[in-house]
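I'd like to ask you about the structure that follows.
What you see is the complex with one protein chain gone and the rest in place.
Let's turn to chain A:
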Amino acid sequence: MTIRARVTGAFLAAVLSTTAFNGAFAEDTIKVGILHSLSGTMAISETTLKDAMLMLIEEQNKKGGLLGKKLEAVVVDPASDWPLFAEKARELVSVDKVAAVFGCWTSVSRKSVLPVFEELNSILFYPVQYEGEESQRNVFYTGAAPNQQAIPAVDYLMENEEVERWVLAGTDYVYPRTTNKILEAYLISKGVKPEDIMINYTPFGHSDWQTIVSDVKKFGSAGKKTAVVSTINGDANVPFYKELANQGVKAEDIPVVAFSVGEEELAGLDTGPLVGHLAAWNYFQSVDNPANAEFIETWQAFTKNDKRVTNDPMEAHYIGFNMWLKAVEKAGTTDTDAVLDAMIGISVPNLSGGYSTMMPNHHITKPVLIGEIQADGQFETVWETPGLVVGDEWSDYLPDSKDLISDWRAPMSCGNFNIATGKCGGKGS
């Protein structure tokens, strides 16, 4: 009897909450879509971002919501399945009528949802570092473009470590391939000889790194200082670093600088033997300032785990979310066109102690930090850019894109304006 009563109660509650979801109280809330994989291969990285968004929304509601209404999170699970991203994005925008979507991790998932956001005229905030070569009217890129991560990292190695030989190692997909293409062009423009660059790609989830690590050692024994620039993504990093440690590749001899390894990825590793290997990001959990301390405290309280770490894409969502709040307040409405106009020029505090501004190319300004891995799994900043760096969507080092610029302000309103021909439209349109 009691069991039945409880079941009925639960059922009623479920029915009630679904109705709430489907718009019975729609007038009272502003909906925010969260499009991150909660299952499948990318769940490892994206689940954290979903939690971070839920926390940000909860915190904002405690402060009284937005435009006098409460915010409501709508979470969907695209399950690391790229076409499903497009489907779920369509569902969020046309069924749930969300005001903006925060989501995606891999470039291929972003490319898959682009047409949906364009067609339905909604807004996507994309929080992950990516290869650039894109600027879309409906997307705000709060992660780093190559000039905000890869190029400063290479500069650091060239100046401070006097590196002359380069191994560009990456996972075989669009982000590492494009980044390495940009880096190769950049290195050659800096006078590095082509035979001093070794490029290596591995499949997703590669777990046997013996040959590659020993190749790196061999490549590094040519009498010139050698470094590895790693765009290895996801699960493959742990076996890669384990093999580095076991084969005794020390950071003092052959440093590895990674663009996809953050605090979360290091959580599964004993970092003792890896001290000194590098990562380039726009934020580290170890950055010492009050805003960051508060953010970490809120996060650990929200997840009820005092060991949970924060990372760069979380900071990107923090910036993107606050920018969106400000833009909506400025526009006085969540209407897409008004918000798109209001976004440009919005400036909010970031967690590394400064302000980030949304530029006309829909990328933001960020500081670039180079950190060394410490024995406790954190990074220690050893170098940072003196000021903020503006995200450059079209790389100046690729022949195809060096003439392109993006400016979404009227009257230009173009994501790929060719300054050589004076026309809008070109590669990547």
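One rule holds for everything that comes next: a residue touches a chain if its C-beta (ideal position, glycine included) is under 8 Å from a C-beta of that chain, and two chains touch if they have at least 3 such contacts; residues count from 1.
We take it that contacts and distances are computed from a predicted model.
K.L.:
Would you kindly match the missing chain to its UniProt protein name, picking from "Regulator of SigK", "Spore maturation protein B", "Urea transport system permease protein" or "Alcohol dehydrogenase"?
P.N.:
The correct option from "Regulator of SigK", "Spore maturation protein B", "Urea transport system permease protein" or "Alcohol dehydrogenase" is "Urea transport system permease protein", the UniProt name of the unshown chain.
K.L.:
Out of A:N246, A:N289 or A:T421, which touches the unshown chain?
P.N.:
A:N246
K.L.:
Which listed residue (A:D96, A:E372 or A:E393) would be found touching the missing chain in the intact complex?
P.N.:
A:E372
K.L.:
Have a look at A:I44, A:V75 or A:L120 and name the one touching the chain we're not showing.
P.N.:
Of the listed residues, the one touching the omitted chain is A:I44.
K.L.:
Check the options A:S94, A:T211, A:N289 or A:T421 and report the residue that touches the missing chain.
P.N.:
Answering carefully, the residue with contact to the hidden chain is A:T211.
K.L.:
Pick out which of A:D28, A:D270 or A:D400 touches the chain that's been left out of the picture.
P.N.:
Once the missing chain is taken into account, the touching residue is A:D270.
K.L.:
At which residues does chain A meet the chain that is not included here?
P.N.:
Answer for chain A: residues 38-39, 41, 43-44, 47-48, 160-161, 172, 200-203, 205-208, 210-212, 214-215, 217-218, 220-224, 235, 238-239, 242-243, 245-248, 251-253, 255, 264-265, 267-270, 273, 275-276, 372, 374-375, 380, 382 touch the chain left out.
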